[in-house]
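Questions regarding the structure given below will be posed in turn.
Right after this comes chain A.
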Amino acid sequence: MRSRIGGVPASYRWAVASRIVAAVFGGYVLAALASVCIAWLLPMARGEAVVSAMMLSFLVYLVAVLWCFASHSAGRAWLGLAIPGLILAAMAGLLHWQHLP
Partner candidate 1 sequence: MLAAGLLSYAGFSALCLAMERHHQEMLGHQPSPSRKVQLRMAGWALLALSLWVSVLSAGWAMGLVRWTAVLMGSAVFLVWLLPYRPRWALALAAVGLLLGPLAAVAHW
Partner candidate 2 sequence: MAWLHTWAGLVFGWLLFAIFLTGTLSYFKDEISHWAQPEVPVRVLDARASLTQAQAYLQANAGQSSRWFISLPDAREPALSVMWQDPNKSGRGSFTRQTLDPQTGQRIEARDSRGGDFFYRFHYQLQMGYPWGRWLSSLAAMVMLVTLVTGIITHKKIFKEFFTFRPGKGARSWLDGHNVIGVLVLPFHLMITYSSLVIFMTMLMPASINSRYDGDTQAFFSEIYPGNQRLVAAGQPAPLVNLGGLYDRALQQWPGGSIGRVSVQMPGDANAQVQFSRHDGDSVSRDLGAAITFAGTTGAVLEQPRESSTPIAIAGTFYGLHMGLFAGPVLRWLYFFCGLGSTLLIGTGLVMWLGKRQLKHARSGVRPFELRLVEVLNVAGMAGLVLAVAGFMWANRLLPATYPERAGIEVDSFFVVWLLSIVHAAVRSGSKAWIEQLGLAAIALAGVPLLSLLTTNHGLPASIAAGDWVLAGVDLSALGCGLVLAWVVMKIRRRAVLAALPVARTVRARPTMPGEVH
């Protein structure tokens, strides 16, 4: 049974909403994780590395948002964020705990 809201299937609207959530929140998390990794990996003083990382993170956010709406499905959108996200999270965790005193 297919239900329609305003002439468009409900499943379509859910898919769109899903992409939006992925883009706004998933994109932010991905950008933040990327900024942490960049800040640890750049070969410069930590203040400079952090400033560079923050500036670059917005580009990551932009690409993540574009991906969420260019991917073939909402599921793919989430997957495309989750896989790099998990890798970056692992890297960030490693880098952070590696430098604990």
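Side notes on the structure shown:
Convention: contacts are C-beta pairs under 8 Å (C-beta built on N, C-alpha and C of every residue); 3 or more make two chains touch, one makes a residue touch a chain; residues count from 1.
Quick note on selection: all candidates are chains of the complex that A comes from, given by their letters.
What you see is a predicted model; the values in this text were computed from it and never measured.
Here chain A is shown alone, and of the candidates 1 or 2 it touches 2 within this complex. Taken together, the chain A residues at the contact with candidate 2 in this complex read 31-33, 35-36, 38-40, 44-55, 57-58, 61-62, 65-66, 69-70, 92, 95-96.
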